[in-house]
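With one protein chain withheld, the remaining protein chains of the complex are depicted in position.
Per-chain numbering from 1; labels A and B assigned in written order.
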Amino acid sequence: MDYALESLIKIAIVLGVIITTVAYVVLAERKVSAYIQNRLGPNRVGPWGLLQPLADGLKFILKEDVIPNHVNKAIYLIAPAAILVPALMGFAVVPFGDTLMVVGREVQLIISDADIGVLYILAVSSLGVYGVVLGGWASNNKYALMGGVRASAQMISYELSLGLSLIGVLMIAESLKLSDVVNLQATGTVLGVLPAWFVFNQPIACLVFMVSVFAETNRLPFDLPEAEQELVAGYHAEYSSMKFAMFFMAEYAHMITASALIATLFFGGWHLPGVDPTDSSFALSVLKVLVFAVKTAFFLFVFIWVRWTVPRFRYDQVMRLGWKYLLPLALLNVLLTGLYLTLNR
Amino acid sequence: MLSDYLPIVLLLVIAAGFAAVNLGITHLVGPRKPNPVKLSPYESGVPNIGDARLRFSVKFYLVAMLFIIFDIEVVFLYPWAVVFKDLLAQGTFVFTEMVVFLGVLVLGLAYVWRKGGLEWD
Partner (left out) sequence: MAEESAEAIETEPAEEAPEEIGDPAARALKDRFPDEVLEVSETRGETTVVCAKSRIRDILTLLKDEPRLSFDRLSDVSAVDYTSYPGHEPDTPRFNVVYNLYSHPNNQRLRLRAQVTEDACTIPSVTSIHRGAEWAEREVFDMFGIRFDGHPDLRRILMPLNFEHYPLRKDYPVRGMGERDVIAPEDPGFLGNPYAGEEEEVDDPLGSERMVLNLGPQHPATHGTLRLTLELDGERIVRCIPDIGYLHTGFEKLGEHHTYNQYVTVTDRMNYLSPLCNNIAYSMSVERLMDLEVPERALYIRTILWELSRIADHMVWLGTHALDIGAFTVFLYTFEQRERCYNIFELVTGARLTTSYTRIGGLGWDVPDNFREVVLDFVAQFPAAVEEVERLLTRNRIWIDRTKDIGVISAEDAINWNMSGPMLRGSGVEYDIRKQEPFLVYPDLDFDVPVGKHGDTYDRYLVRMEELRQSQRIIEQALDKLPDGPVKVGDAKVILPEKGEVDFGMESLIHHFKVLMDGHGLTPELGEAYVPTESPNGELGFYVVSDGTGYAYRMRVRSPSFMNYQAYPQMVNGHMISDAIAVLGSVNVIAGELDR
């Protein structure tokens, strides 16, 4: 019972943080893009526009909910949920800190430290594409249909290299638990000076993973399913009010999970070089959570930064990139890692 | 441990509930002023020619089939990757096995590539 209660509290906190972060990442996106483009961005609602997300949310709720009468209604209604739920569930196995002593209990800062964490996160996050495809098809709109088709084309382009890029990491970590992956990175060094983060001993994997994860989150340069200038809004062209907002939230929640995952798998998670990873005093535990948050925020910034810098691929080009560049690179990485481990056994 | 999955089930329930609330709330709060034009599908502001329910040509179906094959191969690699170091302690044969397995995979990819299976446009 205590365990269930503890889980519930953690879930409530994590979901609350994610949803608030989603709102503020939207604001951050608008602010960062504005500064990239010599503009100011939203600055009317609250100081520095800080209440903008609140206003946006209210607006979405109060908008008319148009359900066009040509749609396949059941699927049309399920689609936004089918994309939002997996996006929110992905975070479950990500350790957002080490442990924390709360009222005499040692609480592990992770919702579920499942044995198959890595597999779970790959499985759940790739479910999101169903929402896109179903939404695109159910709308009975040509642009939406093409958006859905593009989403499936994109999925079969990056998913292979996404999965393969992690093999090298797992070979070293010997575990699918994300907490083990982080703990391993918190000990030892690479070449004597660098922390043992996987970005340093699995650089190819890191590169392939980051590119693939950009494609999975449908962010520019891979935003083909919604490509505004081509398909207008693509798969969510026929969605309005809160249903549209759910697609929106899902994209950003996905981005948060993806950033957290990059930080966890390749940049040491909550580990800060120079801090004793075994010390679990209250102050240090909080510091670790902060370190994790800062790393995640940084990758969120990278997501935004890239979006406002590069043009968009065409969808056969994404496929070419996935199959002809990323897949061979990921295979090569597995081979190199195996060779290295064999020679140094 | 099975108990590890209890939080995940809880999360699923809560996330689904959140989604359901979102789906319903505008239904209750938002205005409703439907009209025929608003309820018709968007197609750049002109009357539609045909509708989207057609046998749409999906050119990349071959790549999609290849994807399923390769994806299963990748899944095979996961358990093997986790125990790789353990097996290495018993001898380097596990590396040879890996090279053979990956070799087959690479050969398949090279064959498809040569045959133009990845060119669909």
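Everything that follows uses one rule, which is that contacts are C-beta pairs under 8 Å (C-beta built on N, C-alpha and C of every residue); 3 or more make two chains touch, one makes a residue touch a chain.
In this text, all values refer to a predicted model and were calculated from it rather than measured experimentally.
Of the listed residues B:A20, B:L39 or B:V58, the one in contact with the hidden chain in the full complex is B:V58.
Listed residues A:L50, A:L77, A:L100 or A:V232: the one in touch with the omitted chain is A:V232.
Residue-wise, the contact with the chain that is not shown comes from A:D223, picked out of A:E159, A:D223, A:E238 or A:E251.
Screening A:L27, A:V66, A:V85 or A:M146 against the full complex identifies A:M146 as the residue touching the chain left out. Against the chain not shown here, chain B presents residues 43-50, 52, 54-59, 121. Looking at chain A, the residues touching the absent chain are 33, 36-39, 142-143, 146, 149-150, 220-221, 223, 227-232, 308-317.
The criterion applied here is as follows: only the chains that are shown with their structure count from here on.
By the touch criterion stated above, chain B contacts chain A in their complex at residues 1, 3-8, 10-12, 14-16, 18-20, 22-23, 25-27, 29-34, 38-44, 48, 51-53, 56, 58, 60, 63-64, 67, 70-71, 74-75, 77-78, 81-86, 88-89, 92, 95, 98-99, 102, 105-106, 109, 113, 118, 120-121.
Contact residues of chain A toward chain B in the complex are 3-4, 7-8, 10-12, 15, 60-70, 77, 80-81, 84-85, 88-89, 92, 111-115, 119-120, 139-145, 149, 152-153, 156-157, 159-160, 163-164, 167-168, 170-172, 174-176, 232, 237-238, 241-243, 245-246, 316, 319-320, 323-324, 327-328, 331, 334-335, 338-339, 341-342, 345.
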